[in-house]
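As you look at this complex, bear in mind that one protein chain is not there, while each of the others sits in place.
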Amino acid sequence: MNNEDNLERMLRASLRHEVTRDAFRLEGLEKRVATELSGRVPRGSVWDSLKRIIAPTSRGRAAQLAVVGVTALVFMVLGAFIGNRLSPIMVFNGGRHSIQSAVSASGETSALFVMPAPGAKSVAVVGDFNGWTPTPLSDPNNDGIWTARIPLPPGRYEYAFIVDGHWWGQDPLADGYVHSFGSYNSVRYIGRVGKGA
Amino acid sequence: MHIRSVAVALVAVAVTACLALGAVVTPNDVYHALDKIPLTHRAEIVHAFGVGFSLGRLVPDRTLRLVDRLAADKGTTADKEGILLTIANALENDLPVTLLIDKTEEGLARNVPLYVILNGSGGAVRILGLVQREKVLAAVRDLLYAKGIFCISHAGQATATSLPITRFDRIVTEVADVLCDYVESGASPLDGHLIYQRVQTRLENLSQLKQPTILPEDAALVLARIKPGDLTAVLLKVLG
Partner (left out) sequence: MYHTQDEVSLLRASLAGDTEAWGEIVVRYKEAVFGLCLGFLRNRADAEDLTHDTFIRAYENLRRYRLDKRFSTWLFTVAANLCRNRLRHRRYHPVVAPPEQMSGGVDPATIIAREARHERVRAGLDSLPYGYRAPLVLRYYNDLSYKEIAEVLSLPEGTVKTRIHRAKVMLKEKIEQNQNGVMRYEQRG
């Protein structure tokens, strides 16, 4: 058994070693591929695949409609939950909702972070306000909506969620997004004049 | 459940007490922490950090956290020293370093290899390293000087165009950050108007906060003197 583990370890190490020493060959591959593909568009769409998954065997339109209806209902329930959580501090801003901040009686500002992640084992928020060290969100009633309220002085903040170890940089409730290290971070302004009170 | 609540409360009290009674982090703690990394340019780094602490550009507890994280990272000593030297170099060059520290911490949180944090990556998706970010900071600072906006020492008298170091640093940091974000989004440095628009949005947003992090008059001064072409020139200078 021990010998077996040893063999597996050696095998893994050797295969990895071969790739690492030749990794320089992959330098700029993405650019070469992108250049070669420039102007070409694959046919079909992922949305088509999604439709196939939604109704892989259904023959009738009624079955498809039922699946779409149930999916819509799930989204509506989820939306209602989030809406319910946010309503005390939600501000409508030219049709675009934003939840930057709440101001306490003492004048201190804070931010509410919300992440719908049903079934997740852990959810945390990292950002420039906590030195990118995880601050955990909680879901005390197990409805899949994880939240944390963090006191923050007025300012512009970049952040992301970490859901079961995965970086989630596009918070639907953010004011905007920036590219960083090849993926996204969310941006939120806390303490805007005339908002969030 | 009740026992757990009591336990949590006790831990919270203990942590608060420790924080209240615990020693404040000093520059010396940072220098001791540097010993965990076998540095070949330790003296230079310590000297530059000393300048940073005295000007308020470095904060001991945050710097200590960075050094500790770097020491614990599995990257090479050369890359760790490269990151510290880039920050030290920026301080020696009279530049703010919060942007560099912040990007390093973010990179560490994302498990990005130290050499990418330091040198960036030039693939289809462009990632700016600390080295390029330091150049952007210097180019923005030089642009402000060229436009007659200066930084004064603590002792000097502030005027409309000579700003105290914290206000000046803040402008340099925010403008440089906008430029770096712009480059990483893959957009063209030649679109000066687009870059200017982003700088304008950022400065105006920050000047309209309840406690503005950039004063409205500083934002107005910078936006009046900088032209879109200047921002393109900065990026072309830095990116070659």
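Read from first to last, the chains carry the letters A and B; within each, the first residue is number 1.
Note that contacts are C-beta pairs under 8 Å (C-beta built on N, C-alpha and C of every residue); 3 or more make two chains touch, one makes a residue touch a chain.
A quick note: this is a predicted structure, and the numbers were derived from the prediction, not measured.
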From B:P27, B:P113, B:P164 or B:P228, the answer for touching the chain not displayed is B:P113
Missing-chain contacts on chain A, rising order, are 3-4, 7-8, 10-19, 21-23, 25-26, 29-34, 36-50, 52-53, 163, 166-170, 181-184
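Just so it is clear, only the chains that are shown with their structure count from here on.
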Whole-angstrom distance, CA centroid of chain A to CA centroid of chain B, is 25
Counting only contacts in the complex, chain B reaches chain A at residues 62, 65, 102, 105-110, 112, 116, 121-125, 127, 181, 184-186, 202, 205-206, 208-213
Per the touch rule above, chain A residues touching chain B in the complex are 28, 30-31, 34, 109, 126, 128, 131-133, 153-156, 158, 167, 178-182, 185, 189-193
